[in-house]
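Excluded from the complex is one protein chain; the other protein chains are retained at their positions.
After this line comes subunit A, so read on.
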């Protein structure tokens, strides 16, 4: 099962390696990991997408909690939550493809943020599925580069991860 784990961690050098090292040392999967400081610069918020059985996810949260610099851990995928990922995708835009790319961007409510004679850079935000669908819709032969941020997640409504 796929899980989205959010955590607050001290914004100190080496904190990221403690988390990533834990995953590799214990053989857990990381599908994506994003991290950046929060409104309180002494703290970072991390979103980890992982897969595993219930037992493994339980161990992952326990092991993360055990890291001295980790302040709080929540599996936000246990209930209603929102996930977003940012993608910057550079595509070939010549001839008839140029109009087609523009149309595709409109359909997916993406934005073209850089234009040259031969290419567009398209910015698209959404959940993983939407981004995957866009990539599939364009087709590999027109894609020059794909850059994805990995997922950011937040619980809906009253569910707040805060110190």
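Here is the rule we use: a contact is a pair of C-beta atoms (placed from the backbone, for glycine too) under 8 Å apart; a residue touches a chain by one contact, two chains touch by 3 or more; residues count from 1.
Rule of thumb we're sticking to: contacts and distances are computed from a predicted model.
Peer 1: Looking only at the UniProt record of the hidden chain, which name from "Monovalent cation/H+ antiporter subunit F", "ABC transport system permease protein", "Cytochrome c-type biogenesis protein" or "Acetolactate synthase" is the right one?
Peer 2: The record names the chain that does not appear here as "Acetolactate synthase".
Peer 1: One chain isn't shown here. Among A:34, A:59, A:125 or A:146, which residue touches it?
Peer 2: Checking each option in A:34, A:59, A:125 or A:146, the one touching the absent chain turns out to be A:59.
Peer 1: So one chain is hidden, and I want to know which residue out of A:41, A:68, A:136 or A:160 touches that hidden chain in the complete assembly.
Peer 2: Counting the whole complex, the residue in contact with the absent chain is A:68.
Peer 1: In the full complex, which residues of subunit A touch the absent chain?
Peer 2: Counting only subunit A, the missing chain is touched by 9-10, 13-14, 17-18, 21, 25, 55, 58-59, 62-63, 65-66, 68-71, 163.
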